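What you see is the complex with one protein chain gone and the rest in place.
Right after this comes subunit A.
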Amino acid sequence: MEQSFIEARGANVHYGEKQALFDINLDIEEKRVTALIGPSGCGKSTFLRAINRMNDLIPICRFDGSLQIAGQEVYDPAVDVVALRAQVGMVFQKPNPFPKSIFENVAYGLKIHGMTSSKTEMADRVEWSLKSAGLWDEVADRLEQPGNSLSGGQQQRLCIARTVAVEPKVILMDEPCSALDPIATAKVEDLIDSLRKDFTIVIVTHSMQQAARISQRTAFFHLGKLIEVGDTSDVFTNPREEQTQNYITGRIG
């Protein structure tokens, strides 16, 4: 067993009076893809957004319990969310490139964090990021065009390049392929597989085939509780819990 990189212990999330996550204990391993699956409203996205504290944007949202990344408590008062998010990147469900050029989209994170000291270094870094996202060959000759002139799948890979550019430790993905067609989906899945060697990836997905294809670990959530977590092959072929069995065979969901 690999060493766990993200550790949730007794994590609860409330939206006002309503509790969305109940006592989650989950270990996420470094440089592997962990898929969070479960029916709509089961709390998997809430858990994902708890990791980089995007839930802070919702005023009524409250977290208690413990969530550590590499031994650092994420909800420690001393933690600065800006520093946290610079190192825990996120890719959203719907591709959301900034209404700026392709180059600007990738360069933005580098600029705000002051990560490059010269124009050439910046250009190199943007090129490297776009290559990491497998997008370079398609956009190399039109970096000045607006990011939203790309196709949906290209936009999503641009968003991944934008996230990769600042070299986070963890990349969180919230159903990154749900707005894409099967061909674009296949490309993004290949990309996720290749990013695994450098990044710890947590992905929320509704597609069990996708979870089976790209993840090494799978966690099944239901009604705000973590039902089962294990190696993906085990969870899909030999689930320990009946609820998991029912979900992956399509009987609940």
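The rule is short, and it goes like this: contacts are C-beta pairs under 8 Å (C-beta built on N, C-alpha and C of every residue); 3 or more make two chains touch, one makes a residue touch a chain; residues count from 1.
Following the convention adopted for this analysis, contacts and distances are computed from a predicted model.
Participant: Can you tell which of "Nitrous oxide reductase", "NAD-dependent formate dehydrogenase iron-sulfur protein", "Predicted secreted hydrolase" or "Phosphate transport system permease protein PstA" UniProt lists for the chain that's not drawn?
Facilitator: Record says "Phosphate transport system permease protein PstA".
Participant: Taking the full complex into account, find the residue in A:Gly16, A:Gly41 or A:Pro99 that is in contact with the omitted chain.
Facilitator: A:Pro99
Participant: Quick one: which of A:Ser66, A:Asn148, A:Gln216 or A:Gln245 touches the chain that's been left out?
Facilitator: Here the residue in touch with the unshown chain is A:Asn148.
Participant: For the chain left off this view, which of A:Ala8, A:Leu143, A:Cys159 or A:Leu226 is in contact with it?
Facilitator: Here the residue in touch with the unshown chain is A:Cys159.
Participant: By the contact criterion defined above, which parts of subunit A meet the unshown chain? Give residue numbers in ascending order.
Facilitator: Here the touching residues of subunit A are 52, 54, 57, 59, 82-87, 89-90, 92, 94, 96-99, 108-109, 112-113, 148, 159, 162-163, 166.
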